[in-house]
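A short worksheet on the structure shown next.
Removed: one protein chain of the complex. Kept in place: all other protein chains.
Up next is subunit A:
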Amino acid sequence: MPVITVNDAISQAIAEEMRRDPSVLMFGEGVATKRRELVAEFGAARVRNTPLAEGIIAGTAVGAAASGLRPIVDLLFAPFLCFAMDEIVNSAGKLRYMSGGQFKFPMVVLAMSGAGWTVGAQHNHNVEAWFVHSPGLKVVMPSSAADFKGLLKAAIRDDNPVLFFMDLALGYQSGEVPAGEHLVPLGRAATLREGRDVTLVSYAKTVHYCVAAAETLAGQGISAEVIDLRSLKPLDEAAILASARRTGRVVVVHEASRLCGVGAEVAALVAEHAFDALQAPVRRLTGPDTPAPSSWPLEQAFVPQADAIVAAARELVGARAYA
């Protein structure tokens, strides 16, 4: 299987879908500047630079999507989505419903976030849960090159608005990506590692910390299952509940802050529907309720790391503190 970076997986997905469907186009600040190969292959009409104005970039995507095109817009850093909230939340998410189904909005919004570049809180803010809370949207946040490619292709083909969040730390990570057509359906979690004693549920970069934690735990005789949610909306509730029932213990891990985050939804889901199977309370390991700091050690401290995941899992299974 070819090994490519996440950034290359994203580029492949976009090029393949533009080749397949002439209604796919891409625009945003610097899109034509940075993606010259797309301009060369598909022309300036389908690959466009825009003014640095997120509201009109997103609104133009919404209008175009309702009019027969399939726009992909790059809004760069997730905090910039604040300038595009009306267009994404009030228009893309609601106008299908409010019109009684007269319009559909096949569009993808790309945005980066997360620790790793020390860019500070106005470029690094994991806001994905805001959009999970808004009706009519879908939300995706992958962790591997294969999923970046497969989920982005599926998002472009989806007839609904998809927020596609890219963890800043993952862009240059490499991974195996199946050759040829590779699609990953939205709304389906992946079980990266099977286990009996505890379930580690995560998405984006902290999935990798969960996998590392699971390896450490295995050395200590604790069998951890790792679930990568991949899609946050639709959420693969069946996969979460099945694993919770299997292991009886759940740790939810994400970089976004705890209050009303995706972890709260996972915990509530398990409490409502698998309470009888639980042998310990659900634990959440998340970023704190602070803006993301820039300084490297502070930024790393913001993110739940593998050792904290190991400690939480050990606590749930009742193991003594590891000496």
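Note that in this section a contact is a pair of C-beta atoms (placed from the backbone, for glycine too) under 8 Å apart; a residue touches a chain by one contact, two chains touch by 3 or more; residues count from 1.
We take it that contacts and distances are computed from a predicted model.
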For the chain omitted from this view, which of "Probable septum site-determining protein MinC", "Pyruvate dehydrogenase E1 component alpha subunit", "ABC-2 type transport system ATP-binding protein" or "NADH-quinone oxidoreductase subunit K" is its UniProt protein name?
"Pyruvate dehydrogenase E1 component alpha subunit"
Looking at A:G28, A:G59, A:G261 or A:G287, which residue reaches the missing chain?
A:G59
Touching the hidden chain, out of A:I10, A:V47 or A:L69, is A:L69
Touching the left-out chain: which of A:G28, A:G136, A:G175 or A:G263?
A:G136
Interface with the unshown chain - residue positions in subunit A
25, 45, 48, 50-51, 53, 55-56, 58-69, 71, 86-87, 90-91, 95-106, 135-136, 138, 159-160
